[in-house]
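Only one protein chain is missing from this complex, and each of the others stays in its spot.
Chain nomenclature is as follows: A, B, C and D, assigned in order of appearance, with residue numbering initiated at 1 for each chain independently.
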Amino acid sequence: MINDLMILIFAPLVAGILAWAFDVRGIREAIGFIGAAIPVVILAKTYQTVLSNSINYTITVGGFKLIFQLTALNWYFAAVAAIVGIAMALGMISTSRSGYEWLFALMSYTGVLGVFLSQDFIGFFLLWELMTFASFMMVLRNNRHESLKYFVLSVIGAYAMMLGIAILYAKTGALDFATIRQALYMDLSIGAISKGESALLFVLFLTAFGVKAGAFPLHVWAPGAYSEANQSYTSFFSGALSKAGVYGILLLYILMGAKLYAEFGTFHGHLTFAYVIAWIGAITVVVASFLAVLQEDIRKLFAYSSVGQVGYILLAFGVGTSLGFAGGLFHVLSHAVFKGLFWLVTAAIILQTGKTKFKDMGGLAEKMPFTFAMGLIAVLSLSGIPPMAGFASKWLIYEAAIQAHMPLVAGAIFLGSGLAFAYVVRFLYAVWFGQRPSDLDNVKEAPLPLLIGMAILAIPNILFGVAPGLVTEYINKAFGSEIVGGDYFKLVTPTGTYNALLVTIVLVLGLAIAGLVFLYGATTRKIPVTNTYQSGNPVIEDYNLSIRRNFYKPLAEALDFWLKYSWDRFYERIAGIAEDFADTLRQSFYNGNVQSYSWYLAIVLLILALWGVL
Amino acid sequence: MSERNDDFITYELQEFKLFEPLFRWARKKSLWIVAFCTGCGGIEMPPLATARYDFERFGIMPNPAPRMGDLFLITGYVTPKTLKRIIITYEMMQDPKYVMIHGSCPINGGVYWDSYNVVKQFDKYLPVDVAIAGCMPRPEAVMDGIMEIMRKIESGKADGWKRYRDNYEWYKKNQDELFGEGWREKEGKRWLAWI
Amino acid sequence: MIGIDWKIVLEVIGMLIYATFMGFIFMGIERKAMARIQRRVGPPLYQPILDTLKLLGKKESVSHGLIYDFGPVFALGATITALLFIPIANFQLFSSNADLIVVAYLLEVPMLGIMLGAMSSGNPYSAVGVQRGLLTMVAMQLPYGLALIAIVQHWGSFKLSEIVALQSVHGWSITVPALLLAFIVFDIVFQAMLGLEPFDIITAPAEISMGPMLEYGGKHAALLFTQHAVQLFAETAFFAVLFLGGASNLIELLIKQIAVLFIAIFVASIYPRFTIDQAAKFFWKWPTIIGIIAVLLTV
Amino acid sequence: MDMNEKPKVEEKAEEVAEAPRLPNTKEGRLVKAILEKAPYAEGSIRRERRVEFKVPADRIHEFLEVASEKFEILIQITTVDWLKEGEFELVYQLWSVSESVHAFVRTRIPRENAEMPTVMDIWPVAETYEREAHEFFGIIFKGNPRLGPFILEPREYEKHPFRKDFNMIGYVKMIYGEDFDRYDESKTNYVI
Partner (left out) sequence: MNGQYAALIIALPLVSAFFVPVIKAISKKAVMPFLLLVTLAQVGIAGWVFNEVYTSDKPIIVMAGGWRPPVGINLYIGHFAALFVLIIAVISFFMAYFSIKAVKVEPLDKYAMLFLLLMLGATGMIATGDIFNLFVFMEITAITAYALTAYNKTGEAAEASMKYMILGGIGSSFFLIGIALIYGATGTLNMAQIAQLAGNINPTVAQVGLALLIFGLAVEAELFPLNAWAPDAYQAAPHPITVMFSAFVVKAGLYAAARLLYLMQAVSTWHSVLRLLVIMAVLTVVVAEFSALRQRDVKRMIAYSSISQVGMIAFALALGSQAGVDAGVFHMVNHAIVKALLFLGVGYVGIKLGGTTLEDFEGLGRRMPLTAFAITVGSLSAVGIPLFNIFWSKVRIMLAGVSAGYTWGVALILGASVVEAVYYLRLIHRIWFAGGGERLSESFALGAIMLFLVALILVIGFYPNYAWSLAQKAGADIFDVTRYVSNVPLMGVGA
């Protein structure tokens, strides 16, 4: 009865409960780490078997048959979650303060793994809710307003999915994916589900997965939730949990792809519903990147940035061609890896300096060299500098978008990657370079487990950057068809090639040449930061020599027309209206005097009487 | 702050044995002026860049950054307040650097010989390579001065920076005598209120 | 691993020397042409080489830390890489292994190198320069992307060598009306990439004294000058390859490069400087609209 | 700083006679209007677009309030050091944008511990001019918050170098020492 999948899914949950029970500093870290390590071990073990066939595991719970299956596709997603999970566990060892955080972090870990592996809607919905609830509890601890905003939005998404599941259950009578897929496929001819209903289903599922992935109109919760939770958990939160939303969209394609195509046809040669997802992704990329550039708080910046990056994945899936899927899946891995790394770096910074605003940080490069190196790798990867994984996946998405004749969407990616470059350099400048504020002088390097966590996330960045073939070859197997050609180091698509190894070698050669020219000149003399040219004025230590506050003021001025509208304020107003409506409803109905109550009874009797006569 | 500033003296210079003649030719043909115009001569420099005199023919280019510049023009009377800025900028310039002073005021105080606020002899505080007489020399005179600097570089006699390094104590003594000990720190603190 | 076949190694070394030399000559042409327009005699063509040698020959060198040194080295390295992936005349170099998007991104990377170095110098003027450099780059990204997309959609392939081959068969890109619009957009963006007059807010000499390069002196400045030279050569070559149909031999490529350069110089010597938010607003108005039209026409 | 520092001494005598018959020009009407409101002052017209007033020291603040309706801008506060008469002469230079007329308002105050009420309440810009006057002449302006060191070097604080009785040559010899003695001709009989 105990087989691999059950251990894989429920090991973190059990470990979490144990860690919460034995709330002793040393023990709970060990249990938590083991809990996070088990899935990695099992996934590694099952890698060979998954390529050929799938491992199944079913349990009947409360009359529902929950089916869990490990195929090549969801092995990929589970592996991404596992990598980020192990890094989170290492990060949590040094940043978590109580068993509470371990419990809910590992519970959300179980939720994500369960979501990726489940093959029927009830199991999917159960673990989806569990994941949402666990991540909500992580944020509730620190900030009520942000966590409630996050929970309300994701619960609306979950209940929209619940409604969708119920409608599907009503129409097809089945709950597991295989039969639903079969039924929907046959439904093309019968036409039991009308055009309106399939549109409703599409919208419901899109809202559910859009909220979790942080698509444009529903991205409002992300900055608050990501910045309020314990930072090393946020690496998992934004690295793996947002992938659940993206996996959902993939699921949408698998289950209802044919049906939606039959219902809505094509628009300019693209699948209409896919075109909608592509444009949602594009808008998310542009809006989130613009907002990320203008942020003053390090956590908010990375929150918006991860919303933007998930927008890339949505866009890639929206393109609809197989290359688009390949690009999207690769970006799932690279985003999880470099965003997880960014969040661990933020965790290290906040742990050591206690500051979160850019204006009180600076000049940390000497004090925290290893964290800085990891931050630099993450910067190169996110902004898409060729030898890194970020570039390979972004390159695939470009190829797919332009090849599928979606020019404006590709234009959005260009703008998005430019903005990504801008806010990443802003992070570098404000935190690492420039003059160090006096109170940061005794900052030490981050603790060892956090550093190991960062190293774990940095290696794939470089490894899959130099050899992107490893990932694309696996994706080809997952899809079963040869989407991206070329060997381990060279990606060949029908219209373009990218030899990652050669680019790296030539870059190293170029650096060598430049280094030679550099070494030839006079030996350099290190000078303090106060020895800078301020048009001759003598510069002393307590001059503020670095621009850390509103670094991109001109951009804010150029965009002030657009910045007036904010979805956040819009949602707050709606929540306010709803609450006031609720209050007026209560006052009007339960107004406390018996006469009106007895009137209500009379009215009901009247209805009954009329009912009888009609 | 002042004591930390001396390490540029102890730092040993790079001697290019092989390409020295080539570099000397290059230094001669491409002088970059540090655009630091003090006193009334500052207005005399732009004509040099116009079509009539055009010092760009000789590879001279006005450059605002002291790190890159190598020809430092002192173009008028020098007050102690300005002298402090000049000294700091001069020390930021990298090594084969030359100083050219225009007009009589930096040479001997000139018209303001009795003013408490004008430095009488610039040469006491910073080494000077070429001095051009005249109460604001005409552009032709300045061009001649530049030719003179080029000839000195060619012959290797333009060694103002070497003199500054060799007897830095003397220069430092004069400076401290004028401004008082640790004047960089005091000056920095004084302007803190304004920033 | 690719076996080291000596033909490519020689070709690469020859090309690097040729590109650096021609890059300096281009900078010389730029300064000479500007001077001639202002009826001045202007410096000799090889003046940039002299400047770089003088800077390299400085006896003293100052640094604000490891990253301050790494910045220019990384910028020069990235520019050399970008250069080697562009099909220059009949030399194939490595262009068979990388396509348009890779080269476009490699041409962006030096900006990061310079920014890294400038930021670590801790000087407020260079920080303002970095800020303006990034905003200009962000502003020009959209039209730049649209122009590239228009080309790719028209010729249907990403490989530069293939685009050159198609152009030699069907005539240059600018002959196609839609790609003519893309040419205009790319030319405006080209102006900003080189940091020439209308968009030279990055190194605004009057305001923030050489912008990011303020703290650079001696050999660091020499590195930056060589990087600027190679970048000039690479970008003009990229421009020529995309729009003017690449060249069968070096001389034809040289003529096209100088033609492109002269367009940039004439525009530069006329226009006053945009402030940074004017530049951003400008880029997101006219070039983007023309770019969208070009893209829609070619789809 | 002190543009027209030395008005012509001889011109002061005949000014009293001219007061009653002001010409009917724009400046005349302007001066007549102000003199009605401030009888203690004497106004005269130097030339087209240039008007002068002499005001006793104690009524200066009141007069300036009256003048400020017409004369919107305070251009400069200049101080003249009449060593022989032992008096400072403060000249408030006003400019009227509406009538485009330039007014000189002159007052005399004794040299030793000179006291003046500040005019910052009428024209806030006066703060800088008053600080300068204080630094170079030592006039204390009551009500000016920032009278302390202004632009001079720390060495010259509280030395009020522009006062006539300031021994310039001695001070310079003290600072620049030997390279100042390079000149031999004596200082007494030079005429600038």
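Going forward, a residue touches a chain if its C-beta (ideal position, glycine included) is under 8 Å from a C-beta of that chain, and two chains touch if they have at least 3 such contacts.
Computed from a predicted structure; not experimentally measured.
Specify the shown partners of the omitted chain in the complete complex.
The omitted chain makes contact with A across the full complex.
Among the options A:44, A:61, A:512 or A:577, which residue touches the chain absent from this view?
A:61
Kindly state which of the options A:44, A:178 or A:604 is in contact with the chain not pictured.
The single option touching the absent chain is A:604.
Thinking of the whole complex, not just what is shown, which of A:156, A:203 or A:492 touches the missing chain?
Per the contact definition at the top, the residue touching the missing chain is A:156.
Looking beyond the chains shown, say which of A:47, A:267, A:520 or A:581 touches the absent one.
A:581
Using the document's contact rule, name the residues of chain A that touch the chain not shown here.
These residues of chain A touch the chain that is not shown: 60-64, 122, 125-127, 129-130, 133, 136, 140-141, 144, 147-148, 151-152, 155-156, 159, 162-163, 165-167, 169-170, 578-579, 581-583, 585-586, 589-590, 592, 594, 596-598, 600-601, 603-605, 607-609, 611-612.
Here is the rule we go by: only the chains that are shown with their structure count from here on.
So which has more C-beta pairs touching, A-C or B-D?
Top pair by contacting C-beta pairs is A-C.
What whole-Å value do you get for the distance between chain B and chain D if each is reduced to the mean of its CA atoms?
Chain centroid spacing, chain B to chain D, equals 39 Å.
Averaged over CA atoms, how far is the centre of chain B from the centre of chain C? Could you give it in whole Å?
For chain B versus chain C, the centre distance works out to 35 Å.
Where in chain A do residues touch two or more other chains at once?
521-523, 525, 531, 533, 535
Which residues of chain B are in contact with two or more other chains?
Correct list: 8, 11, 13-14, 65-67.
Which residues of chain A touch chain C in their complex?
Checking each residue of chain A against chain C gives 293, 363, 365-366, 383-386, 391, 395, 398-399, 402, 405, 407-408, 410-411, 413-415, 417-419, 421-422, 425-426, 428-429, 433-435, 490, 495-499, 501-503, 506-515, 517-518, 520-527, 529, 531-535, 545-547, 551-552, 554-555, 557-558.
Quick check on the complex: what are the chain D residues that touch chain B?
153-156, 161, 168-169, 171-172, 175-176, 179-180, 182-183, 187
Which residues of chain B touch chain D once you look at their complex with the stated criterion?
80-81, 108-109, 113-117, 119-121, 124, 178, 180, 186, 190
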